[in-house]
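Shown next, in structure tokens, is the structure this report addresses.
In this view, the complex is presented without one of its protein chains, the others remaining in place.
Chain lettering (A, B and C) follows the sequence in which the chains are written, and residue indices restart at 1 in each chain.
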Amino acid sequence: MTAKQRFRSDIAWSTETNITVHGLDLCSEILGKVSLSDMAYLQIMGRLPTPPESRMFEALALTLVEHGLTPSAIVARMTLAGAPEAMQGAVAAGLNGLGSVFVGSMETAAKILQEAMLNQHEDTNVETMAKTIVQERLATKQSIPGIGHHMHKPIDPRTVRLFEIATELGFNGRYVSLMVAIGNQASEQLSKSLPVNATGAIAAIASELQIPWHIVRGIGVFSRAIGLVGHIVEETRNPMARQMKKMIETEALAHFQTDQP
Amino acid sequence: MTAKQRFRSDIAWSTETNITVHGLDLCSEILGKVSLSDMAYLQIMGRLPTPPESRMFEALALTLVEHGLTPSAIVARMTLAGAPEAMQGAVAAGLNGLGSVFVGSMETAAKILQEAMLNQHEDTNVETMAKTIVQERLATKQSIPGIGHHMHKPIDPRTVRLFEIATELGFNGRYVSLMVAIGNQASEQLSKSLPVNATGAIAAIASELQIPWHIVRGIGVFSRAIGLVGHIVEETRNPMARQMKKMIETEALAHFQTDQP
Amino acid sequence: MTAKQRFRSDIAWSTETNITVHGLDLCSEILGKVSLSDMAYLQIMGRLPTPPESRMFEALALTLVEHGLTPSAIVARMTLAGAPEAMQGAVAAGLNGLGSVFVGSMETAAKILQEAMLNQHEDTNVETMAKTIVQERLATKQSIPGIGHHMHKPIDPRTVRLFEIATELGFNGRYVSLMVAIGNQASEQLSKSLPVNATGAIAAIASELQIPWHIVRGIGVFSRAIGLVGHIVEETRNPMARQMKKMIETEALAHFQTDQP
Partner (left out) sequence: MTAKQRFRSDIAWSTETNITVHGLDLCSEILGKVSLSDMAYLQIMGRLPTPPESRMFEALALTLVEHGLTPSAIVARMTLAGAPEAMQGAVAAGLNGLGSVFVGSMETAAKILQEAMLNQHEDTNVETMAKTIVQERLATKQSIPGIGHHMHKPIDPRTVRLFEIATELGFNGRYVSLMVAIGNQASEQLSKSLPVNATGAIAAIASELQIPWHIVRGIGVFSRAIGLVGHIVEETRNPMARQMKKMIETEALAHFQTDQP
């Protein structure tokens, strides 16, 4: 920073002939040479990924792009119906719902894993760590994020695939083991099958990639932005927001037709 | 659609063991096999790109990720300062500004190109088409989007690079020629150098990729979402929103200290 | 502005002991003395309203607060379900849909009225003006905003009441007459009953209040913000977003259960 400068940003700057992003020349070093996923990694981590990091990070992002008619997709479609001239507002509206409930569980899982690892000796057994984590959360009536799934049974297929890729690339380290152990401990203590779901798998692998837990949500945010643009494209071609609204209204206000005099 | 079904979506659905996106199995056909940029193409176009389409589309998206301290980046940072627990809201706020002025010029340029091509015989000279377009817009006092740049002179380096990649991959077709011709015509009619800028290059190449003009803005929206997450990461580590606010307030309210009794 | 000042705002400023808003002392001249609706008028028009303006403006705002389970209310509820810790994001998401389709029709109606009046002699007959407006819009296949209603028949009860208040307060001037004449002309030319709806009534009365058409949407925006907070309160007490989502998903993806092998 210069002597009198009050704040500074180091991400990007331009001159008449060049644009520099995180120290790389946009035209000669990024365009046509870097993948979009690596660019996202660059934005988040401040450097380009190694080849294994690149493939692993891309798999995480891909998992988060599209989940069908989630609330965020419905929100984007309904918003577009009211403001078709402002597609950006429809995506913005959809992103606003990526909070503690949906994308947040991934963040909390990553936080649990990273804090546990930070506070433990390197040789502490992950089983022991998992046992403590599960016991403490159950004792304080907190949910255990990253395990179980209401639909995917007996196991979330994304977890299987993500852990397979992680193993291939050498990211099946202690965070992954701890996450699996948490699923096992929770299954045992709660006497039902609660294997690691996609959320937990992403949290564990993001931790292997040394992505700080408070940034993990960001991967969900930009990936879902890609997904929401897809829903907007379909909504434009095949509008359904009005029908959705009508169906909801009919259901929610049915009692006024029947209960009221 | 089934007999009584009121609306349907064809993007994605899940069963106990599978997640299908645009007809592809997420785990076996997408994760670890498709790039994030191809996934975005799949969401927008409903099919995976060919290899040249893939590289070309990725270059467009990359160009739009990061532009330094743009209004959308400042907006995301200031929003984060007020609600650090809701990073998704900061990205959403930033995206809301991607309207007719910033991202919209790309959309309008694509619209002009696509409508001109739709309404003309295949053998109409692009120079003739460009002349008409420029004359009509000047006559109706409309700006000509996609040409000139306040900083990058004599030419926007992104245009050079994007057109280079387009040539390499075989996307330097009639839309690109028309865009270049519009720049030339405008330069001539307005007697100043107005070469195609990044916005115009993206509009032309997106048209070569047969992306409908009203969807072009979507590429800007998801790419900027990636960029904004980067600004949020820097803001978290190196907060500057409060200093920005203070500087603005001091400037904007200076007259109350000096003009008022 | 001071000699070197680059920009200035005249809305509000603070000293150690005072806060001034539009020239009024917040504590001694606004709190406990001005109504919330008058404060909104002050923000928009830069001065406090006269008593009739005050009552008229308040009626307009009140009409726009609550419309039941509109898309914006559904959007706010679904967003809250994903991010219950960020109520502001749920309201923001809901507001994003107040574009050209919903709130925009009010804006367009006001624009038509204000531009017509601006371009005509004071003694031009409103019937003649209305005839021209309706003919021109039908000829160019543009909809006529502010008339007809899919549910409220034979007439929108809000129009009746708003025009009644306008008459009482002396705001039943030429804009109101022109709006009514447009409804009559459209009914005649399209051979069906298309009386002025709430949107048209608000557009006409806002014009009587000399509110520029491009600001009219703002009344809808802040009024709906009040309404959306109400929906968030109900959603918190009686959550229904998940059920809504389930219902939509079941309907939209029904074909995958029936059409697919």
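Methods note: a contact is a pair of C-beta atoms (placed from the backbone, for glycine too) under 8 Å apart; a residue touches a chain by one contact, two chains touch by 3 or more.
All figures in this text were calculated on a predicted structure; none of them were measured in a lab.
Contacts of the undisplayed chain with the visible chains, over the whole complex, involve A, B, C. The chain that is not drawn here is touched, among residues B:Gly32, B:Pro49 or B:Gly89, by B:Gly89. Touch with the chain omitted from the figure is made, among B:Val101, B:Leu118 or B:Ala139, by B:Val101.
Screening B:Leu69, B:Leu138, B:Ile155 or B:Leu190 against the full complex identifies B:Leu69 as the residue touching the chain left out.
For chain C, the list of residues touching the undisplayed chain reads 6-19, 21, 26-28, 30-32, 34-37, 39-40, 42-44, 55, 58-59, 61-63, 65-69, 86-89, 91-93, 95-99, 103, 151-153, 157-158, 160-162, 165, 214-215, 217-219, 221-223, 225-234, 236, 238, 240, 243-244, 247.
Residues touching the missing chain, restricted to chain A, are 1-2, 5-9, 13, 83, 85-86, 88-89, 92-93, 96, 251-256, 258-259 (touch as defined at the top). In the full complex, the hidden chain is touched by chain B at residues 68-72, 74-75, 78-86, 89-90, 92-94, 96-104, 240-241, 244-245, 247-249, 251-253.
Basically, only the chains that are shown with their structure count from here on.
Taken together, chain B and chain C share the touching chains A.
The chain closest to the protein's centre is B, with centres computed as averages of CA atoms. Relative to chain B, the most remote chain by averaged C-alpha coordinates is C.
The distance from the centre of chain B to the centre of chain C, with each centre set as the mean of the Cα atoms, comes to 31 Å. Chain A and chain C have Cα centroids separated by 37 Å. Per-chain Cα centroids separate chain A from chain B by 23 Å. Among the residues of chain A, those in touch with two or more other chains are 68-69, 86, 89, 92-93, 96-99, 103, 240, 244, 247.
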